[in-house]
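This report concerns only the one structure given below.
Note that one protein chain of the assembly has been removed; the remaining protein chains are unaltered in position.
What follows is chain A.
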Amino acid sequence: MMPIWTKSGKKHAVTLLKVQDCHVLRYISKEESGGKTSKLLVGGKNASPFYKSESAMEIFKEAGVPRKQKVTSFNVTDDAIIKPGTPLYAAHFRPGQFVDVTAKTIGKGFQGVMKRWGFKGQPASHGQTKTHRRPGAISTNKAAKVYRGKKMPGKMGNIYRTSFGLKVWRINTKHDIIYVNGSVPGHTNCLVKVKDSKLPTYKDCNKNPPFPTFFADGDEKLPEDLYDEEIFQFTDPSVTYA
């Protein structure tokens, strides 16, 4: 994570996400998947092909792509279908867009009720016998049972969670890095899924994104760094208030 300053002098914290060897693997039509839209399977970071069975490697062989560590599916409209085997780059997103980021949270193991659910526990002294971090009562008398979903100790973390509505501040096309506002679930160097935001406030935010995606061998030649309008670029002189 890094600090980023705007032209008005405010500081924001930013997470760096690297797009590492992403390829489109397969196109699944609407009837095949049984959903409302067609799907595109996309694979992430390259990994060794020797640790998976032949049947699992079929998808990668068809697309002509080395084995990927993570495969996710994206719901796509019919006009945005991409041929399997095309590489995807960070320039698919542009600064000023809003993005949702999904990843597996840091696993904390088996945790008690105070850390997992934020219960208050009991006082440390004044006569408490062996009860300082326990949940206390778990149900009422009339219920005569414990409700399903009662917050109790258990395994915490290592589940998929999403941060919604994160602004994209800057894109580095040379190293394929996206600078995303705020923090993102997951530990450092973990695999992360980045989608266009589903929040209604950002529905009309994408002005002319590269559609269906940014093609590296196409006509567009982008500069090495793409900045949002409000970012303070370090080539400018210091900020002054007139």
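Keep this in mind: a residue touches a chain if its C-beta (ideal position, glycine included) is under 8 Å from a C-beta of that chain, and two chains touch if they have at least 3 such contacts; residues count from 1.
Note that in this section contacts and distances are computed from a predicted model.
> For the chain that is missing from this picture, which UniProt protein name fits: "L-aspartate oxidase", "General transcription factor IIH subunit 3", "High-affinity nitrate transporter" or "Large ribosomal subunit protein bL19m"?
Answer from the record: the omitted chain is "Large ribosomal subunit protein bL19m".
> For a quick check of understanding: of A:Ser48, A:Thr77, A:Thr201 or A:Thr235, which residue touches the chain that isn't displayed?
A:Thr235
> For chain A, enumerate the residues touching the unshown chain of the complex.
Listed in rising order, the touching residues are 2-3, 5, 9, 11, 16, 18, 172, 175, 177, 188-189, 232, 234-242.
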